[in-house]
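With one protein chain removed, the remaining protein chains of the complex are shown where they sit.
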Amino acid sequence: MDKASKWSVAAVAALAVVVLILPLVVKSSFAIDIFVRILLFSFIGVAWNLMGGYAKQLSLGHAAYFGLGAYTSTILQIDYGISPWIGMIAGGVVAALASLPIGWLCFRLRGPYFTIATIATAQALMLIFLKFRDFAWGAEGTTIPNLGNAPLMMQFEAKSAYYYVALGLLAIGLAITYLIEKSWMGYYLVAIGEDEDAAEAIGVNAPSMKRNIYMISAFLTALAGTFYIQYIYFIDPPTAFSFNISIEAALVAIVGGIGTLWGPVIGTILLETASTLLQSWLGSSIGGLQLTVYSLILMAVILWRPTGLMGMIGEVYHRLASRRQARA
Amino acid sequence: MWETVAQAVINGLLIGGIYALVSIGVTLIFGVVKIVNFAQGEFVMIGMYLSFYLATQFGIDPIVSLVVTMPALFVVGVLVQHFLIRRVLGPNDMPQIFLTFALSLLLLNLALMLFSANYRTVHTSYSDEAFHLGGLYIPVAKLIAFVVAMILSGALWVFLHTTDLGKAMRAASQNRDVATLMGINPNRVFCVALGIALALAGAAGSLLMPFYSAYPFVGQVFVLMAFVAVVLGTLGNVVGALIASLMMGIAESLGIQYVGADSGQIVVFAMLLLTLAFKPNGLGGGRVR
Partner (left out) sequence: MKKDRQPSVTRSENAVRKLLPEAQSRRKFLLKAGGAVAAGAFGAVPMRGWAADPVNIGALYPTTGSMAQIGVGCVAAAKLAVDMVNEAGGIKSLGGAKLNLIISDVQSDTTVTRTETDRLISGNKLSAIHGCFASALTLIASQVAERAKVPLITGSSSDQLNKGLSYTFTPFARASQFAQAQLQMAKLVGDKPKVAVIFENTAFGTSTSNGLKELAPGEGVEIVMFEPYSAGFTDASPLINKVKASGANALFSVSYLNDLILIVRTVKQVGLDIAINGGSGGFVIPDFYKNVGKLAEGLQGVAHWNHDMDDNAQKVNVEYKKRTGYFLFEYAGGLVAQTFMLADALERAGSADPQKVREALSTLDVSSGYAAMAPGGKVKFGPDGKNVYGRPVGVQWQNGDLASIFPKEFARAPMIKS
């Protein structure tokens, strides 16, 4: 192993240690809440990134799967007493299955059409859940019953427990991304992302690849949905199928660097930190000020660093590497 | 029974006129510049606030204020294209989508900051009046809005088909590279496209003021319908957007009447998804006309 690889392995190991002991060191409940949010939205971004980053299928309707996962586990828990741990997997399966007809419809379209169709499907699902009260509480939604400390039912008194669950989810997401990235599937996805027609011309089965990655992406997003509802103790259609979730999933990946392993994580850290800082400095003194600044930051990133932060880091790295080479 | 149907159709048609103004702008931008403007609704909102202030400060009727809002927003469109959109034009459409989305967020929250969340209403002499024909009623303000919307759409069509600049725009939308080779300056054409699209949004805002209230989120209400109309009528197809908007207005109205008051949007989405299932490029067939 050369020096550079040794450094990166060491760095990752150090990072892992820090991340693992963080909740034990930091006692502030407020801070842990932020960490949970960062972990969760990194995970959602990673799930989105599989489809949107590598295969460049820009979906802004991932909230559909988020909501399906959330509702599946909640229905199973409240109506049948089944633990949300199982419900989470069930939700993932439901979402993956749902991605098939939705994918069939949406993949017939290209470019912005595809995006708009995904937005429409998420919105349509929300409207359906709003309307049909019999199987899913309709517009009023429901709260998760208070079970105190019930780890088997995904309810913990200690905030740090939620941190570790979210961390676990993120680790799974990153692991899956890494494996795909390094496999033949990864290469085919990138090819499809670059130029779908060309990829098909050289024999890549684009429809099948897109279908598969969509299923995986949907499955993972649904897991996040279950966790989120367990965390906020409440579900209703606007929350579960929130357009904001669809946006944030894509946003963190883009800002951090689409199509990269760590992109969504870095993007989430940046955006969440900025958001929290803004909230504490500017707060609710003037309505809209925080989001105004937030959107200005977004625009700045998009205008000047479209490859995201990972792209920026990549550039810096290359500049340093080439300087070293020149000297050698 | 007939009365109810006829009334539903009239209602839908009239609001469809407003959808048309918003969606034509979106489709024009897409056709020529090839980007989706997620902030179109916010420009309608700006048009509304502008009309509101002209009405309350100077007593100018909102419909008359068109002559101010349209040029003002035209200039804004040119500026947006020249300073913002130009920088993200490229093969990758993600920065473009997110730029206009961020712009939408920015404008909405600026409005919230500057104007607060309160609703602003303008009452004109004809705001709550309606023509009564038999058992049918046609609200005056909405009828005026519809007529003006149709006139503006017609004017746009004429512009695109008879003037040199209009033809240049259509050429650029069909094939940007060839158009450039023929000596058409793409940026100039894009500026005009943005300008016109935003002017139409501003017009929609002014026309809405007599019967709708202005508040920061008002753009979001109309933009979703406009987008569906754009896709339905084929992205880039101005006539398609117009017809689709009117159809959608009617479908929504009939849906509310006969399916359920909360089903207006579902009916429209069903229309969209069904159409896309069988005609993936929308009803217009993929040409800019």
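First chain written, first letter: the chains are A and B, and each begins at residue 1.
FYI, contacts are C-beta pairs under 8 Å (C-beta built on N, C-alpha and C of every residue); 3 or more make two chains touch, one makes a residue touch a chain.
Owing to the predicted nature of the structure, the values given are computational and were not obtained by experimental measurement.
J.: Of the residues A:A10, A:L100, A:I232 or A:V316, which one touches the chain left out of the display?
T.: Residue touching the absent chain, from the options given: A:I232.
J.: Which residue among B:A130, B:M150, B:A270 or B:L283 touches the omitted chain?
T.: B:A130
J.: Would you write out the residues of subunit B that touch the absent chain, in ascending order?
T.: Contact residues on subunit B toward the absent chain are 4, 7-8, 11-12, 14-15, 18-19, 112, 116-121, 123, 127-130, 132, 137, 139, 142, 211-213, 215, 217, 220-222, 225, 252-253, 256-257, 260-262, 264-265.
J.: Mind pulling the subunit A residues that touch the left-out chain?
T.: 28-30, 33, 37, 127, 130-131, 133, 138-146, 157, 231-234, 236, 238-239, 242, 244, 279-281, 283-284, 287-288, 290
In this text, only the chains that are shown with their structure count from here on.
J.: Please tell me the distance, in whole Å, between the geometric centres of subunit A and subunit B computed from their C-alpha atoms.
T.: Subunit A and subunit B have C-alpha centres separated by 32 Å.
J.: Considering the complex alone, what residue numbers of subunit B touch subunit A?
T.: 30, 36, 84, 87-88, 92-95, 97-99, 101-103, 105-106, 108-113, 116-117, 216, 224, 227-228, 231, 235, 260, 262-263, 265-266, 269-270, 272-273, 276-277, 280-282
J.: In the complex of these two chains, what residues of subunit A are touching subunit B?
T.: That would be residues 56, 58, 105, 108-109, 111-113, 115-117, 119-121, 123-124, 127-128, 130-131, 247, 250-251, 254, 258, 286-292, 294-296, 298-299, 302-303, 306 of subunit A.
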